[in-house]
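One protein chain is absent from this view; the other protein chains keep their places.
And then chain A:
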Amino acid sequence: MVSSRDSALLRKDTRSRGQKLSASDRESILRPYLPEPSELQRRPLGRRKKSTIRKTPIRTFLKSQVHLLVYTLIHLFFGIAVRLLQTYHAVLDRIFALVYYHHRTPELIRKDVKNLDRLPEHLSVILSLRKEEDALAVLMDEVAELVAWTASAGIPVLSIYEKTGLLKSCIPLLHEIITAKLSSYYGSPTQQPTLRLFAPHHSIYQPEEGPSKPSADKSNNDTVTVLLLSATDGRETFVDLTKTLAEMSQNGKLSPEDITMELVDAEISEITTHPSEPTIRSSIHDREDSDSDVPLKSEPDLLLVFGPLLKLDGYPPWHVRLTEMFCTGDNSNNMNGSGGSVEYQGFLRGLWHFAGAQMRFGR
């Protein structure tokens, strides 16, 4: 640590734009703070090791023992502190979970977010697959719950990131589960919000059983768009884009100078904002109602991580540029599951945090 006298000297020098002190003056100020060169040089070169540092073997040994002791002690106390903090948060979480419960009522959820100054337009959630046997079922149920809460809170877009991409392979089943969950929240299909479920390179899924789009007698005009993301939409997408661009460049269709940030942005955003058209036949039919669709916001406003620490875990990098991130913290104190469980209070805390509000006890 630099003593206050020396730092005052250096500050004065900075203010005069480095004119006041000469190079040797500064060096003489610095010299006492520099570590012994011998202390550092043992690392890069192994040969020099023996000759230089064996001057004070006992002192070095004692020093390292003291450091080891301090290290152990610090970690002991730190561990205790962390455990206490975890317990405190776990208790707090339970209380919140009791106070704020959705009771499967969209009105209640809307009331919880009513006073917030701002809501994200695009919410993104990182979920992780657990290791139990029914992991997929649990995951799908979590997704369905999240969709229901998001729709109830009035957030139009929800993207779900799950690393392995397992969800993408069972979209029809997922659609069914979400619809069932929505009906347990909203009641009959006419009162449910319209669900658009898709993944990059996939079209919007529509169940086959009959025309389930009663647009005339639909009393709920909300739409919730659910986007499924996986690790392949991250770096792999850039690899694919680069491959295509390289091929084009090799064929002389484009020069590398044409690759601008706008182009990359347009291409990368395309994937997550525009579901691919189902088929050529139905695309004509589809265009009529897809015209009315507002283009999706490709950059999420809020990213919720249900887990003990904030790790993006392969989340598509391009879009998180300005995304606010919120980690619900370690609420799985029992140490058996990977990743925290998805709870309504965590979801709500994220929204409150996003709006810059504090959570209160009592509604």
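Everything that follows uses one rule, which is that a residue touches a chain if its C-beta (ideal position, glycine included) is under 8 Å from a C-beta of that chain, and two chains touch if they have at least 3 such contacts; residues count from 1.
Throughout what follows, contacts and distances are computed from a predicted model.
J.: Please identify the absent chain by the protein name in its UniProt record; candidates are "Ubiquinone biosynthesis monooxygenase COQ6, mitochondrial", "NEDD8-activating enzyme E1 regulatory subunit", "Protein PAT1 homolog 1" or "Alkyl transferase".
T.: "Alkyl transferase"
J.: In the full complex, which of A:Thr232, A:Thr328 or A:Gln345 touches the chain missing from this view?
T.: Answer from the full complex: A:Thr232 touches the omitted chain.
J.: For the full complex, which residue in A:Leu84, A:Ala180 or A:Ala246 touches the chain that was left out?
T.: Selected residue, touching the omitted chain: A:Ala246.
J.: Name, in rising order, the residues on chain A that touch the hidden chain in the full complex.
T.: Chain A touches the missing chain through residues 1-4, 7, 11, 14-15, 17-18, 23, 26-27, 30, 33-35, 37, 40, 43-44, 46, 63-64, 66-68, 70-71, 74-75, 78-79, 82, 163, 165-166, 168-169, 171-172, 199, 201-203, 205, 230-232, 234-251, 253-254, 256-267, 270, 276-280, 283, 287, 290-291, 295, 307-318, 320-326, 335, 337-339.
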